[in-house]
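In what follows, a structure is listed as structure tokens, so that the remarks can point back to it.
Shown here: the complex without one of its protein chains, the others still in place.
Letters A, B, C and D mark the chains in the order given here, with residues in each chain numbered from 1 onward.
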Amino acid sequence: MDILSLFVIIPILTVIGIMITKDAKQTRVISAIGMGLQLILAAYLVYAYLSARQAGDLAEMLFRADYVWYANLNIHYAVGVDGISVAMIALTSIVVFAGIFASWQVEFLPKEFFISLILLSGGVFGFFISLDLFTMFLFYEVAVIPMYLLIGIWGSGPKEYAAMKLTLMLMGGSALLLVGLLGIYTNSAPDGGPLTFNILEIAKVNIPIEAQRMFFPMTFVGFGILGALFPFHTWSPDGHASAPTAVSMLHAGVLMKLGGYGAFRVAIFLLPEAAHELSWIFIILTSISVVYGAFGAIVQKDLKYINAYSSVSHCGLVLFAVLMMNKTAMDGAILQMISHGLMTALFFALIGMIYGRTHTRMINEMGGLMKVMPFLGVAYVIAGLASLGLPGLSGFVAEMTIFFGAFQHVDVFHRVVTIVAVSSIVITAVYILRVVGALLFGPIKNDHFLHLEDAKWFEKLSTVTLILAIAAIGIAPFWLSTMIGDSLQPIIDKLTVIIP
Amino acid sequence: MNLDSFLLMRHEMVLTIITLMVLIADLSFNEEKKIKVIWLATALFAINTIIGFLPNISGNLFGNMYKNTDLQWTMKNILNLGVLVVLLQSVEWLKSADNKYKISEFYLLVFSTLIGMQFMISSGSFLMLYLGLELATIPMAALAAYDRYRHHSAEAGIKLILSAAMSSAVLLLGITLIYGTTGSTYFDVVALKYANIPLQTLAFIFFFSGMAFKISLVPFHLWTADVYEGAPVNVTSYLSVISKGASAFILIIVLFTVFNSISMIWKPLLYIISVLTMTIGNLFAIRQQNMKRFLAFSSIAQAGFILLGIIGASSIGMTSVVYFVFVYIFSNLGAFGVVSVIYYKTQKENMDDYNGLYHTNPKLSLIMMLALFSLAGIPPVAGYFGKFFLFTAAASSGYYWLVFIAVLNATISLYYYLLVVKAMFINKSETPIAYFKTDVPAKIALSICVLGIFFIGFFSIIYQYLESISFGI
Amino acid sequence: MLGNQIIFIVFSAMIVIFSILTVTSRRILRAAVFLLFVLIATSALYFMLNYQFLAAVQLTLYAGGIVVLIIFSVLLTSHIDEKFESPALLKKVYGAIAAIFGSILVITTLLNHPFVASTDVPKDVNMDLIGKSLISWGEQGYALPFELISILLLAAMIAAIVVAKKIKTK
Amino acid sequence: MTNFSYTVLIPLIPLFVFLFVGLLGHKMKPIVSGLIGTCGLLIAAILSYFTAYQYFFNTEKIDGTYQKILAFNTIWLQFTEKLHVDLGVLIDPISVMMLIVVTTVSLMVHIYSIGYMKGEKGFARFYAFLSLFSFSMLGLVLATNIFQMYIFWELVGVSSFLLIGYYYEKPSAVSASKKAFIVTRFADLGFLIGILILSFNTGTFDFISLTNVNGAAILTGAGASFLGLSVMTWSLIFVFMGGAGKSAMFPLHIWLPDAMEGPTPVSALIHAATMVVAGVYLVARLFPVYAISAPDGLLVVAYVGSFSSLFAAVIACTQYDIKRVLAFSTMSQIGYMMVGLGVSKYGGEAGLGYMASMFHLFTHAMFKALLFLGAGAIIHAVHSNSMKDMGGLRKYLPITHITFLIACLTIAGVPFLSAFFSKDEILTAAFHHNMPIFIVQMFVAGLTAFYMFRLYFRIFWNKDTHYHHTPHEAPITMTFPLIFLAIASIFSGYIPFSQFVSSDGVPFHSELEWTVAIPSILVGLIGIGIAFVLYKKESASSQKIAISLKSFYVAIYNKFYFDEIYIFVTKKIIFNYISRPVAWFDRHIVDGFMNSIAWVTNAVSFRIKGFQSGQVQQYAFVFVSSAILLGIFFIYLYSI
Partner (left out) sequence: MNTGIPIEYFLVTATLMFFAGVYGFVTRKNLITMLMSVELMLNAVNINFLVFNRYLFPGQLEGHFFSLFVIAVAAAEAAVAIALIINIYRNFQSIDVEKTDEMKF
């Protein structure tokens, strides 16, 4: 048994464990244990990865395991990780761990809730470890579907509508994606020989440019929809607004990263020429995303909508950076994914906790919460500051890396869109401060808020986990950045051959 | 005739024998004992299924009129498995007071239609194909009208027999023209003499229309929904799964072996039909309230996906079609199984009636959800693999846009499958279906389906085996 | 040869005319009778083609069996002198369109096809040959279809009984 | 060479204090957290003084030049091969000078706050934030590279935000903090863009290589021109935009008056003495680049500084809120510093302006902190910010009165107090290099004297207001800093600044130029005189003047309506004309499109239901006609 498969097996075992539990308490404990193990495993993976690199292991992917699955289609169950996947896995395990604690108090069908949640996380883990497009896509869909139930059953507001919309739009995206992947597959052996789904194998061949031109947009948009690419992002506000806390966390925190990761690992890596040719279209779209999401967030009144639009903006930045196709920007893209994952998860966790107390998410109905719940207030401010890119927290590192990377292009077009993207930092500040001001500061508007309690232990645990991670990246980004940067090298090598 | 020949066509022979045994049993049992026919027939059929799985001998009999290869052997076994599940699901229904006097008839009719299908699959000439087809159709009408005092059932019966009669007339017209232009009804001979000349194309199109009727491809599908809705649930599941699967099997064999020389005609034809089928099926399914009708339209849409595998005309395509049907049998029978269990317990078959089902009958809801997800092609259940391979087959022949349309349609289909899931899991109901115990045979049947849905995808051996016996043009 | 042609023209005209009458007559029993005429004329064509056995089968089974069955069922379900109302115009138009375009398509395609009449020595279709063919299982043997049709007939019988039989109510 | 690596502790100590007090503060007695904070700063201050001593007196100059010493450096983040962000400590004359300023003022504020903030809720929080600010400011000052500076720049901004919004239950404080942050953030956008361009062109963030006169950055950095200015100039103008935002230069000044919503010690520390001069410091840091590669950029600095100083001085004459008067005065004085830089040239005597600017920065820190702390003491006693509620306070607050007077005299440029020297040197530099600016600055000097003494007389003389409870002198923790800073204000002018700070690091000798000094003294005295006449006693004449100026006065009083313009831009344009339409567009067009796909599907599904009519004959018709159509199509129409 290879170490990577454990990331899929542990969730499955946890689900089985939950199935045999008797009451909500046991369910929670089992989930926490399972995901705690997962977190430890992820930490170990990071350690193992770094020490393997230290020891001079230069392979593109480490801890590889490869089992033939469907021999005649050359489908394998192939796993392996590089620094990027390791980082994403670490992110996921942190967010899931925090998510479990953030949903500690789910009362309605707790068993089913945790099962779905953990299944979802299993899908995400599987996605990140996959080296085979087939299994990658499989895990991708596994991750999307439990979302429907999670939002539909445990959500709030127009949950059925939101759940359906989210599911269908993401599935629509995966329609494009599937065609793209099949296109890559069928063109993976232009010189004859067996077709393959294996990313590393495909990366070695040059897919004919005509095919690339056709399948790059499909693949990119397919992943882009999950990454909230304008104008396919509208599932995100509704979906996030209706989803229960942990689901919003996981979805915005991790699932949307599947989009960015996929766009990078599949669309750019495997179809570099077309990516280079067509990137301008998507650069325009993503830079619109960045600014548009931020502007959209300014006028929202619902906390979750604000955050959803902010995610559109931040995830837009991820795709934007990926499309810049140089090492720095891509490095930034990955950092931004992790950073956004953590901070948006923190945001949603906090929003959930606040909502659980105030029973409203409308900022104009709240105010002065800092006084009643200082812990949550401070955490919210930290999340906000991370979101607007305060140095010392993760957002800053990521955004700066992206901006400096994007600015390395000498032509006017790239420069202008970079500056457009950069300007989002001001707009972000506007909406973040607006929320923080309206929500936490000022006088308390509603008397019954005076009796609200501050965070409970599990909420604190959830919050602190995320804050620590955010701060850790913000303060010491170099190891992460180096880890990612080294792993980007194969892509960069490939790109430098193509792009003069 | 020798032992080898017997083994060669044992599916049909054994089935004929047990049909006769059931008939004899029916005649010799007195009225009180007749209920035992259920167990006898089910047991016999189970044995038949097992016998079917014994190692195969390939070969031709009756001057190439009957062909048996590993592929056909597999197809028949798949059908047997499906029928076994259907039989298990039907037990409760047959025990009901209405059916007291016609228990064995049900088995006789099911078995004889199955014989027809198996001969059809094994046919080596259009004559056998036609006879098999009719044998699979005519008694089916009686099955559809089995609850003859229900208006819907009676209507289903007449709609099926009349539509089928007309479609087989058109099919026959096609066959005559084939015969007229080639001088033979034997597949091997026809295949040699077929070309893209107008009359032969016309002949092919008439023939195809008749086959499309059986698989319910748009625009030859219109009977499907009415008949599926009217027929008793178990008959519907039999129709929608076994009958459709068998027709799809023979269609792909005929297209690949007999009409391979005019693939430039039937590929675009299938392209059009496939797009139409998926789209129309889905559009109609969206607004259905009756579960049977709903599944009928969904199964029409599924038929459109099957064409994706055929259209590639490769051995991957054939593999994926057989594989898909195999998976589809479990998925659809799972769904129909739940519908039938609920129907016979509560007489409810509307989607609204399913509101809040999860809270009273969680297991049934879960099975239903799994089955629907499998139909929708959601991983990790088997339906995903089925669809994926179909798409791969079409894509490897370059039909990317078709795949795209298909995947979009899969998304639409997901929408309406999710409506059912929503009803069961999310919607609240004042009067949900109360908790009840499912009877044992149905439980076994559902368990088989769940196992199938869960594990077929994971064990690539099945696909590998199918690949080894498949062929392309 | 001329005689042949005249006979052919008479019978084929009968076929076509009575076919049309069968599907347009507004009295059901008349329609059944017209159908009978069509079937008889058809069997006459079979005679012309030298397929006596089949002509006989056509007369006995089709004309004698099926038509009688139909007439019986007509008697069971309708009044003999019942006159239908004429079908809706729209339906007629649809039917006509389907029929006309269909026949045009098929006929033009048929006429454009260069049928090459065979110069083979025609096989003598005698009862002996037919009987042997039906039980032989080699090339051009029909034992298997013969068995299959027997199952079919059995199944059809059961099917008909299941649907039609009255249940004894105690 | 002396080892300076211990200097890394100077910023780190406040950081630890921040973490310690921030995390555990609510568990301690308030006073404990205050003491911890103060002690932390005390250590930092001692280290700073030690560093200054070491640097200026115990380190060898090479070629008579003060060296830039990289006391500590570590790579923090690698962007590209060339571009990497380092964190470290750069020791050079101006950073050492700033160390002194920051730690001194900060220490005084820490001590002062023990008295001032006594009894406030969130005392520990206050100290935590103060420490955070000190950390950030020190980090900024010691930055080895422009990106590190940007990092701490942002941190300073956020500390300022937190401290302005200290009274978070007060809506005005919240909106002031928000405004401060957003406006400076906007300016920082310029800074960031400037860094982007600068770093791309020069391939480095590092100050040492950037400002190396013979280095690649300066020699080859000019780059292509864009809209008539070289890329280097553009980048430096953008960088200056950041500086202008932080230093409240026109038109990015609007946050500063509102920032007075924060506790007064904070205003003293951040919005008078230290943070707001960061812009000046930034320009000074990059001075060689400005002076050599982008003289046009430097000109922009000069004009912006000059205009701001005039603009602010005019407004200051009309304000009643004492802290706002001081805020505008700060803005005006920073304008002076900018002018000093702007009119300077690189190297030797020509670099007088540079030296003067730094000198003024130093003295200004002392007397402005003193002014604010004094104002704090007054507010503490009167519980009001408005000078309308004050008058005759000299009797009640003797120590405050004296120290405040000293500060006023200093800022007015009365001879032999510190600002006299520093201001005169700026004026001299302007006199030599840019006559129009010199004239403006001269006028501003007069205005400064006027409004400061307006303030002074209104507070301590004028009518004897009736107070609800008798104002009393502040406790020793508050008066001690006043006295200390008063002494500093008097004597800091005697530091031979040109010996320590110069544009090229080479000490030079500067003397008072009486041709400039005498007019400036006179102008100052005139200003004081007018203020004396108008405000020494309660009189109506000031009102009359105000009325006679009428709309002009109103415009000034309303700060030339700049707040309104900003509100118009933010609320109306951004909120109503961009964001709302964007949100609407998103909900109705983009999302509407997605929903309409679903809607159309459903509608089509409903429309075509007649296709499935339940009539077998229709089915048959469809069947046959489809077969026929397919036949026609494939036989006659479709060709391969």
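Everything that follows uses one rule, which is that a contact is a pair of C-beta atoms (placed from the backbone, for glycine too) under 8 Å apart; a residue touches a chain by one contact, two chains touch by 3 or more.
Remember, predicted model here, so these are calculated numbers, not experimental data.
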Key: Contact set of the excluded chain (shown chains only)   = B, C, D
Key: Selected from B:Lys102, B:Lys159, B:Lys214 or B:Lys387 as touching the chain missing from the view   = B:Lys159
Remark   = Among B:Glu12, B:Glu92 or B:Glu134, contact with the omitted chain is made only by B:Glu134
Request  = Against the chain that's been left off, what residues of chain B make contact? List them.
outcome  = 126-127, 130-131, 134, 138-139, 141-142, 145, 148-149, 151-152, 154-159, 161-162, 165-166, 169-170, 172-173, 175-177, 179-180, 183-185, 225-226, 229-230, 293
Task = Just the residue numbers, please: which parts of chain C touch the chain that's not shown?
result = 1-2, 4-5, 8, 12, 15-16, 19-20, 22-24, 28, 31-32, 35, 38-39, 42, 45-46, 48-51, 54, 57-58, 61-62, 65-66, 69-70, 73-74, 76-78, 84-85, 87, 91-92, 94-96, 98-100, 102-103, 106-107, 110-111, 115-118, 120-123, 125, 129-130, 133-134, 140, 142, 145, 149, 152-153, 155-157, 159-161, 163-164
Remark   = Absent-chain interface residues of chain D come out as 609-610, 612-617, 620-621, 624
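Just so it is clear, only the chains that are shown with their structure count from here on.
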Task = Consider the two chain pairs B-C and C-D; indicate the one with the greater count of contacting C-beta pairs.
result = B-C
Remark   = chain A to chain C, mean C-alpha position gap in Å, rounds to 70
Key: Whole-Å gap between the CA centroids of chain B and chain C   = 31
Key: Interchain centroid distance [CA atoms averaged], chain A/chain B, Å   = 42
Inquiry  = Touching at least two other chains at once: which residues of chain D meet that condition?
reply    = 618, 624, 631, 635
Request  = Provide the list of chain B residues touching at least two other chains, using ranges where the numbers run on.
outcome  = 198, 202
Remark   = So, in the complex, the side of chain A touching chain D is made of residues 165, 168-169, 230-231, 233-235, 237-238, 292, 295-296, 298-300, 309, 327-328, 368, 370-371, 374, 385, 388-392, 396-397, 400-401, 403-405, 407-408, 418-419, 422-423, 425-426, 429-430, 433-434, 437, 440-443, 477-478, 481-482, 485
Query = In the complex formed with chain C, which residues of chain B make contact?
reply = 1, 16, 19, 61-66, 101-102, 105, 108-109, 112-113, 115-116, 119, 127-128, 131-132, 134-135, 138-139, 141-143, 145-146, 148, 157, 173, 180-181, 197-199, 202
Request  = Would you tell me which residues of chain C are touching chain D in their complex?
outcome  = 91, 94-95, 97-98, 101-102, 105, 109
